[in-house]
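Only one protein chain is missing; all other protein chains are in place.
Moving on to chain A:
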């Protein structure tokens, strides 16, 4: 299958030369389609000092279909659902904007820069986005509280995120659902 060689190459790239502040591991050695990523909160962000887990799920027809990436660690962020599913809103990852030539590394790097610079104009959590825009101090305080509460120590990868199981449009669904509220 076309994707196998590419995935193993990408995995090799990412393990031998990991993206900044990240560690990649496989929960199950025989399944290249599920990755666990441990992401250090960038030092120049409100998430500094936290360690976040990311689930990466590559669909069977990756790279033609979008990879699904969710936070396994709760995070206070305008573009991440404030619940256990941890869905992320990122342009690169939207099915209608996905480019098959894009590598997972670039997606992961984009997620890391989303922590440094949230995008409140395309939010999943409208309230947090408002707070980010209008009351930065309060936002940073809340974000740090979440870090202390959820993102200390080695991240857990236990919860199977609903969005990842729900298919490629999981992210889109939850985003529209939330914006309608």
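What to note about this one:
Simple rule for what comes next: a residue touches a chain if its C-beta (ideal position, glycine included) is under 8 Å from a C-beta of that chain, and two chains touch if they have at least 3 such contacts; residues count from 1.
In this text, contacts and distances are computed from a predicted model.
Missing from the rendering is one chain, named in UniProt as "Ubiquitin fusion degradation protein" (options: "Anaphase-promoting complex subunit 2", "Ubiquitin fusion degradation protein", "TBC1 domain family member 20" or "KLLA0D13178p"). Chain A residues in contact with the hidden partner, per the touch definition given at the top, are 1-6, 8-12, 15-16, 25-26, 29-30, 32, 63-65, 96-97, 99-101.
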